[in-house]
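Down below is the structure, laid out as C-alpha cells.
Only one protein chain is missing; all other protein chains are in place.
All chains are identified by letter, namely A, B and C, in their written order; residue positions are counted from 1 within each chain.
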Amino acid sequence: MINKTVKNAEEAIKDIQDGMTLMVGGFGLCGIPENCINALVKQGTKNLICISNNAGVDDFGLGLLLQTRQIKKMISSYVGENAEFERQMLSGELEVELVPQGTLATRCMMAGYGIPFFPTPAGVGTEVANGKQVINWKGRDYLMEEAFEADFAIVKAWKGDTAGNLIFRSTARNFNQPMSLGGKITIAEVEELVEIGELPADQIHTPGIYVHRIFQGENYEKRIEQRTVIKRS
Amino acid sequence: MINKTVKNAEEAIKDIQDGMTLMVGGFGLCGIPENCINALVKQGTKNLICISNNAGVDDFGLGLLLQTRQIKKMISSYVGENAEFERQMLSGELEVELVPQGTLATRCMMAGYGIPFFPTPAGVGTEVANGKQVINWKGRDYLMEEAFEADFAIVKAWKGDTAGNLIFRSTARNFNQPMSLGGKITIAEVEELVEIGELPADQIHTPGIYVHRIFQGENYEKRIEQRTVIKRS
Amino acid sequence: MLDKTGIAKRIAKEVKDGTYVNLGIGIPTLVANYIPQGFNVVLQSENGILGMGPFPYEGEEDADLINAGKQTVTLLKGASIFDSALSFGMIRAQKVDLTILGAMEVSEHGDIANWKIPGKMVKGMGGAMDLVASAKNIIVAMQHVNKAGESKLLPKCELPLTGIRCVKKIVTELAVLDIVEGGGFRLLERAPGVSVEQIKNATAGRLIVEGEVPEMKID
Partner (left out) sequence: MLDKTGIAKRIAKEVKDGTYVNLGIGIPTLVANYIPQGFNVVLQSENGILGMGPFPYEGEEDADLINAGKQTVTLLKGASIFDSALSFGMIRAQKVDLTILGAMEVSEHGDIANWKIPGKMVKGMGGAMDLVASAKNIIVAMQHVNKAGESKLLPKCELPLTGIRCVKKIVTELAVLDIVEGGGFRLLERAPGVSVEQIKNATAGRLIVEGEVPEMKID
C-alpha cells in the first residue's frame, strides 16, 4: 500500500495557499475537521473559498476562520447561528453563495465520480435557477449543476489506516464522505489511525486512493450544538 | 421498521410480467441472484429485457433464462462465455445492447439518486456515441447517458435484515449495490436474513428504503468461472 | 381553532403505516409524537439517518449522532446511516413517501416560500429546496395568517420561492385544504369551532368550498 500519513495538521495543510478553494466536511459542528481548522488559523492563509454545509458558530468550527477574516467566500446551504458571519455578510466583507443541501452534497460527490455536471430538480422556479441552464426531461424541469473543483478537501473520519482508507462514525459521516471523494487533494484527520489490515475491506467508506494525506487528530472537542435529552424519571 | 420479508424467491418475483425490464446483479457468476433466476425460469416469464453486466454461462446464471428463451434483450458490457447466447444473437432472436461497464453501473446508480441523465467521456468517438448527444465541457467531449428505468432490480447480498438493509460481501458487491438503489421495485435475496438491530447502522451498504422485498436464498452454488490458484509447494 | 399540538395531531392522521417520512423543523417535528402506536413509520433525517429515534437519555447523548435540526437523537433498531449525497439521492429518487414541513406562504398552485424574507438576514435554504422539488407527497404545517393578520394562503407567493407546484395539502390552525389541479385551495375540513366564513376571510387565494365542510376530528 501507499503510505499517506503525515505528522500532523500543520504538515497536512502547509501548502494550502491564499485564495484556494477548500471543501470542509461536517454538518453543523458534527464531524468537522477540528485540527485542520485550527492549523489553518495558525497558518493564517487568507482569501479562502470554503465549500461547507454550514459556517460553524462564533467560536468554533469555520467560525474561527471567520473571526480571523481568512474566508473570502462561503458556499453553503445554511449559515445561521453565527453573529460574526452575519456581520461580515451584511457589511459585504464576505461573499456567500447559498446552494441547496442536496445539490451541495452531490456537487462534491460528482467531482469524485468524474461527472462534471448533472441535472437536479432542486431550485427550479426559484432564484437558485438564475443564470443556470434549465432542461426539460420527460416533462419535468431540471437545473444543470456543476461538480465542484476544489483544490483541497479537508475531512474528518473516525478511523483511518495508513493507506488512507476511511471509516466514518454515525452522522459524522454527512458531507465528509462525498467531500473525501471530491477534492483534488484530500486531507483526512481521524480519531484513530491504524495500521493497514486493521480495517475490514468491506467496511471501508472511502477507499484510500481518494485520500492523499492522513493523520491522527488531537483533543477532539466534538461540541454539541443542540443538546436535546430526555430526563430520566 | 417496515418489514420487507417475503417467503421465498417465487413470492418475490411473482408479479414480474412478460416484457418487463429487470436489473440483475452480479459480475460474471460472482454475486448473482441464483434463487430469483431459478424462480423466473420456473415462472416462465417471457420477453424480458435484462440489464446485467454479463449473460451468465450456458448452464448457470442468466444463461438459464437464455436456454428457455425468456430474454428478449440483453443490456450488458460483456457477453462472452456463452454459446447459446451467441447462437441467439447471430440468429437475430436476441437483441443485444452493449454499454461500457462504467456507464452501465452509473446508469443503475443514477436511477437511485434521482438523476435522469449524466455526461461521461466513455465511448466518445466510438460507435457507442451513435445517436447520443455529445456535449463539450471545458474543452472535453462527453456523451449524455440516461439513468435506467427498470421495473425491478434483482440483487444478491450477503446479509440483510427484515427492514431491507443490505451488506454485500467482497467483490460480490459489484453491480448489486448500484442496482439495489436503481430499481423501481428492488428484490434482494441474501445468504443470511437477520433480525433488525443485528446489522450495525454504519456498515449497511444499501439502506432498507431502497429494498422492497427480501428473503433468505437457498442452496447457493456460487460457481467459480476461472479458478486460478497457486499450488502449495 | 387549533394550537400547534392540534396541527401536529391532525397531520399525524395523514401518516400511513409502513411509510418513510421526513419531518421538517418546528410543528412537523411534533408530528412524530402523535403517530399511532403500532404503526411502522420510519423517519428520515436528511443529514443521513433512516430510523431516527427519540432524544437520548441525559448523559447518553452522542456528538456524532444528530438530526437535521442539529439535535442529539438516537437510532432505532434497524436504522441505517449514510452520507449526505445518498440521503438526498433517496429524496430525489422519491423513495421518501411523505415530507412534512413549515411554510411562510403557499400559493393556490402549490408553490411554497419558506426560506427567505427580503431585508432580513438570510440563513439559507438548507435541504428544503431539494425536499420540495422531489417529494412524492408534501404536507405543509403552517399558520393561516401572519402576525399582521395577513393571509399566508395566496394567489401567488410574494416571498422568494422554495419550490413550485409541489404542495399537496395544508394544515393550519383553521383548516385542512388541498391544492387542486388548475389552482385553488379546496377546503376539506374546518378546525373545531371555526366557520367556513372565517376560513374564507383568512384565505387570500382562491378557496374552493364544495358542499358541507366537516369539522375535523382530533383525539
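The working rule: a contact is a pair of C-beta atoms (placed from the backbone, for glycine too) under 8 Å apart; a residue touches a chain by one contact, two chains touch by 3 or more.
Just so it is clear, the structure is predicted and the values come from calculations on it, not from any experiment.
Under the touch definition stated at the start, the shown chains contacted by the missing one in the entire complex are A, B.
The missing chain, though absent from the display, is touched by one residue of A:Y78, A:Y142, A:F175 or A:Y210; that residue is A:Y210. Listed residues B:V6, B:M20, B:V41 or B:L98: the one in touch with the omitted chain is B:L98.
Within the full complex, the residue among A:A163, A:L193 or A:I214 touching the omitted chain is A:A163. In the full complex, subunit B contacts the hidden chain through residues 27-31, 53, 76-80, 86, 89-90, 98, 100-106, 108-109, 120-128, 158, 168-178, 205, 222-232. If you put the missing chain back, the residues of subunit A touching it would be 1-3, 111-115, 161-163, 165, 181, 196-197, 201-202, 204, 207-210.
In this section, only the chains that are shown with their structure count from here on.
The most distant chain from subunit B, with centres taken as the mean of CA atoms, is C.
Distance between subunit A and subunit C, defined via averaged C-alpha coordinates, is recorded as 29 Å. Shared contact sites, meaning residues of subunit A that touch two or more other chains, fall at 106, 120-121, 168-170, 173.
The residues of subunit C that reach two or more other chains are 75, 81-82, 85, 89, 91-92, 134, listed in rising order.
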